[in-house]
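Every protein chain except one is present and positioned as in the full complex.
Going in written order, the chains are labelled A, B and C, and every chain counts its residues from 1.
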Amino acid sequence: MSTLRTEEMTLNMGPQHPSTHGVLRFVIKADGEVMREAIPDVGYLHRSIEKIAEKVGYHGFMPYTDRVDYVCAMFTNQGWGMACEKLANIEVPRRGEYCRVIAAEFNRLASHLLTVGLMGMDIGAMTPFLHALREREMINDLIEELCGARLTFNYMRIGGVAWDLPPGWREKALAYLDHLDPIINEFNSLFSYNKICVERLAKVAPISAEDAINYNLVGPNLRASGVNWDVRKNIPYSVYPEFDFEVPLGSGEWGIVGDAMDRYMMRIREMVQSSRILRQALKRMPEGPVLAKVVRNFKPPAGECQIRVESARGDQGWYVVSDGTAFPWRVHVRTGSFAAMGIIQKLSRGLMIADLVVLIASLDVIAPEIDR
Amino acid sequence: MEALKIYERVKERFPDKVLEVSEKKPDPFAAVAADAIVAVGRLLHDDPETAMDCLSNQTGVDYKDRIEVVYHLFSYKHHHTCVLKVKLPRENPTVATVEEIWRAANWMEREIFDLLGVNFDGHSDMRRILMPEDWPGYPLRKDFVEPLEYHGISTVRESPILRLDQKKKHEHA
Amino acid sequence: MQKWIDSLIARGDFGPHPSHDLVYAIAIAVACALVLFLVAVPFASVVTWVERRVWARIQSRIGPNRVGPNGFLQWLADGIKHVCKEDVIPEEADARLFKLAPYLVVLAFILPWAVMPFSSALILADLNIGILYMTAITALTVVGVLMAGWASNNKWSLIGGIRSAAQIISYEIPAGLSIFPVVLMTGTLSMQGIIRAQGWEPNHWFMFANPFCFVATIILFVSSLAENNRTPFDLPEAESELVAGFATEYSSMRYLFFFMAEWGNMFIAAAIIATLFLGGWQFPRVSASAVVMNALQFITFNLKVLILVFVSMWIRGTLPRVRIDQMMSLCWKYFVPISFVDLIGTAVWVAIWPDGNPIAGWVMLAFGGAVAVLFAWRVTYFTRLARMELYFHPTI
Partner (left out) sequence: MGASGSYFRHIKDAIVTIFDGMAVTASHLVRKPYTIQYPDRIAVRVQDTLPFRYRGILDVDLEICTGCLACDRACPIDCIAMAIEKNAQTREIVISQFDIDIAKCMYCGLCSEPCPTGAIHHTTEFEGADYSLESLIRRFITEPVVAYKAKKGPEPDPEVAGLLERGMKYVDEWAQPGSDKPPATAAASAPKPAPAAATPRAPIPAAAAPKPMAAAPRPAVPAPPKPAPIPATAAATPAAPAASASPGGSADASATAPAVSPSPEDTTDAPAAAPAKSDNGGDPPADA
């Protein structure tokens, strides 16, 4: 019997494609619905932020950090602030740290809401996406009141934050958290526990702990593989040691440890933990200044340092080299999405095209963070 | 383990390959000879005392007289970190890849190649990653001059506002 | 209707010696056109507005509300917009097939209206194989969709078209098997015959006739969702994977045709279920006037259909999309065996109670009621959980 002659199909996915979260491109080698390989092609959103840093000075770079990862700009703000503070040995006032934690955790909530919503969108359910965005809007409203912007916050400064909490904001924030907790349960009933969702996500593209570490996955993606690592707990920064919260880990409850469902549930569980941190922070807010005294013409002593911040997309590394002038010599951001993109080619082998979409969404890849 | 202790361990093993251990604050680093980076990396990765199982960050810095490739290693087992550096000449900088030790190096080395022009020997996929394939030069080098146009597309937007003082200067000139 | 035309011919309204066949042909064409333009097309269009509104409410939005009262004329605006747009045919596409495909899809949407039993009298042709005709014709869509996917000369479209073919053909089987229990019970394939075999009371509907039919109803409903490419089976046009699947390269009027057919097919699928399992147009005999009765029956039938259409919109607003292999395994591993069990079970049931079991009707109805109560309780639970103020407004 003569065999049927088949041909490998090369598909181009992106850069304009609904589920590539920004502008990513994949060259897919497919055999029908099953992929042989998906080769990522990034760089469509490269804005040379690291080069800009060398030219705008330390204070002036703060608004640019918003653009490194515009979905959770507070963490990039914080990373840059912390790197400069470490270089110049500045201590942030305690109230400033609390403000940072509150803003950052709200931003984590907002970012995770977007991620879980996009997961819904990517597997074909529009409603969870809009429900998540509705909640995100409310957080944006809060953040807007806090710092005047909804997306590119530029809230933090070297040495603290630019604004204290506005009057009455704390009560609003607490009321919002009371509103959010049942909404997360409802979201789970609507989407997370839905049989179709579980079937779509469980057992898709599992990542072993060794692979996760070897490929330098960070944050929720790493924890989903069962590695107990959270910068907030393990290399404590800011005032995180003062809070009581858990680090959720991937359990493989629905399939294999480290599969897409674990990565997805990690975000849901982290939202619950963020809400816990926020409640504690809002209740224990100390009095005092929010901004340390930092000269306008900031010139840290020559040296270099690396800072790690637990952003919504995981451990974000800021490597800053200072030569003692008003401009940083070199700034490098090691972001979670960049590492996550590196593993997609390996994971994509043997997946279906529909699973690639799930894989991208579950790794929570955000294009600006990859390209910077 | 303290980073400095790790450097001493490496130095015990490769006395002539560790060129410099800096006390430079805030983060100390060890400069390693370019030809020894794979051996040192392998040592740090395999030694159960150090167990540097993660290449947390790899990047390059252009110091005008040299290019340094910086390796931030991290151990999820011991929760310690260390920084290695390799100093390379600016003309045709080449160093062996550590991709075989840490897979994460694949993309990071591509990025360094793309933005700083460092060649990584033995890398499986040495292509540009962020910039277009035909982009001239390496943008993160200090002497990089951005071309005024790329395929006929202007890369500059002239500012529609002009400072009066500059305008005057301009008119004088 | 034939008699009425015959009487018109006899009266000489069509000239002294008209060809009967010609007159019939014209009459049928006129009748078809009337049904299409008065029912089918407006329905398919208006339902887009309804769907968007329902969907919007489910998603805490408002939906289209600017064109006409509460946005009711949005469908008209969309239609005009589509007609005015440029019709792009890709250079590399197979132009003839590309142009033909939408017509086939629309054809598959138009033909079933011939046997649509709106009321006891309002039916174009009460074929003795009505239901068979219906299932056969609706499967014609697959030709159009596959053709569209192939002719676009776009790999994404092709994948969409192939998916659609696999899906529609697979789900024909459980759908067909779910129709057989009813045929077994009634012994007829005629739409009107099946409806007449049921009563207006819910316990006389075939859905509640026995447990097997209840399951068959659900399977038929889900299969019809799959055949119409509706969520959770919207794989052929999965917008997050295939951009727009087989319709990627289409624009303007041709694109409109695809979507009009999709929404119109919802009506047809719902009508099949309403006819087979929900008592069709059956209405208690409250008036002696045939006109009044027919009007009431028409309303009843359409109401049942619209409720089913609403459920399918609601499902679309709730569920994510399944993957292609899961869709296939759902069909072949679950629906087909269960349908066979249904068929055999009904056969046994009919052998035991040839005239049906009246107690079973009540029991099944009670079961359905219990499910509804449980559902209402869950809805209340979630409404309380979110601690949101209630807000009743039919249209906003």
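As a convention for this text, a residue touches a chain if its C-beta (ideal position, glycine included) is under 8 Å from a C-beta of that chain, and two chains touch if they have at least 3 such contacts.
A quick note: this is a predicted structure, and the numbers were derived from the prediction, not measured.
Q: Mind giving the shown chains that are in contact with the missing chain?
A: By the stated touch criterion, the chain not on view contacts A, B, C.
Q: Return the single residue from A:75, A:98, A:129 or A:191 that touches the missing chain.
A: Final answer for the missing-chain contact: A:191.
Q: Of the listed residues C:35, C:116, C:146 or C:319, which contacts the missing chain in the full complex?
A: In the full complex, the listed residue that touches the missing chain is C:319.
Q: Just to verify: which one of A:160, A:303 or A:336 makes contact with the chain not shown?
A: With A:160, A:303 or A:336 as choices, the missing chain is touched by A:160.
Q: When the complex is taken as a whole, what residues of chain A touch the one chain not shown?
A: These residues of chain A touch the chain that is not shown: 52, 55-57, 59-64, 66, 88, 93, 95-96, 127, 134, 137, 144-149, 152, 154, 157, 159-164, 166-167, 186, 189-191, 193-196, 198, 287-299, 326-327.
Q: Of the residues in chain C, which ones touch the absent chain?
A: 54, 56-62, 314-315, 317-319, 333-334, 375, 378-383, 386, 388-392, 396
Q: Even though one chain is hidden, which residues of chain B still touch it in the full complex?
A: Residues in contact with the chain left out: 156-167, 170.
In this text, only the chains that are shown with their structure count from here on.
Q: Report the inter-centroid distance (CA atoms only) between chain A and chain C in whole Å.
A: Each chain reduced to its C-alpha mean, chain A and chain C end up 44 Å apart.
Q: Where the centres are mean C-alpha positions, what is the separation of chain A from chain B, in Å?
A: Chain A and chain B have C-alpha centres separated by 24 Å.
Q: List the centre-to-centre spacing of chain B and chain C in whole Å, with centres computed as mean CA coordinates.
A: 62
Q: Would you mind listing the residues of chain C that make contact with two or more other chains?
A: none
Q: Residues of chain A that touch two or more other chains: which are they?
A: Counting only residues that touch two or more other chains, chain A contributes none.
Q: Could you please specify the touching residues of chain C with respect to chain A in the complex?
A: 55, 58-61, 155-156, 159, 163, 231-232, 234-235, 238-243, 317-326, 382, 385-387
Q: Give every residue of chain A touching chain B within the complex, in rising order.
A: Within the complex, chain A touches chain B at residues 42-43, 46, 48, 50-51, 86-87, 89, 211, 213-216, 227, 229, 234-235, 303-306, 308, 315, 317, 319, 321, 329-330, 332, 334, 338-339, 341-343, 346, 371-372.
Q: Provide the residue numbers of chain A that touch chain C in the complex, in ascending order.
A: Interface residues on chain A, with respect to chain C: 9, 11, 17-19, 33, 120-128, 130-131, 134, 179, 182-183, 185-186, 189-191, 194, 196-197, 199-200, 352-355, 357.
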